[in-house]
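A single protein chain has been omitted from the complex, and every remaining protein chain is retained in its original position.
Moving on, here comes subunit A:
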């Protein structure tokens, strides 16, 4: 067992865990942060995407033992301070960017990293950025639309 100190969604945590524990397991089982989903468990689908030190990563492919001192952010911390949906989350709702919702936490974590670094991405940049996030419901069209809307690039005529 190892003792790891990290910050999760702004909260300081000292964990005594096996270093080989996967981050996604630790978030879901130990911290009950079940918004981060396990999809493929093989680093393909992106449902488990979270931020580690501000970078989007697949939490199914990181060991907690490597995260001493790290700052972790998950979907549970993406809403506004008053509990309302963030602009990106709201855009997913408004533009029907989800159906079953399983991939959505990963999509939001991935796209929020893109929009932070590239506030006005092109459609091609959005699609390229989502290569590691798989959605089996939407066909991606409305996810891309939501990302364009959240970055203020969608005419109201295109809304719906």
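Methods note: a residue touches a chain if its C-beta (ideal position, glycine included) is under 8 Å from a C-beta of that chain, and two chains touch if they have at least 3 such contacts; residues count from 1.
Note that contacts and distances are computed from a predicted model.
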Name of the absent chain as recorded in UniProt (options "Peptide/nickel transport system permease protein", "ATP synthase subunit a", "Carbon-monoxide dehydrogenase medium subunit" or "Manganese transporter"): "Carbon-monoxide dehydrogenase medium subunit"
Omitted-chain contact residue, chosen from A:6, A:27, A:62 or A:143: A:62
Hidden partner chain, touching residue among A:41, A:71 or A:94: A:41
Where the unshown chain meets subunit A, residue by residue: 2, 18-20, 22, 41-43, 46, 49, 52, 55-58, 61-63, 65-66, 68, 110, 113-114, 129, 131-133
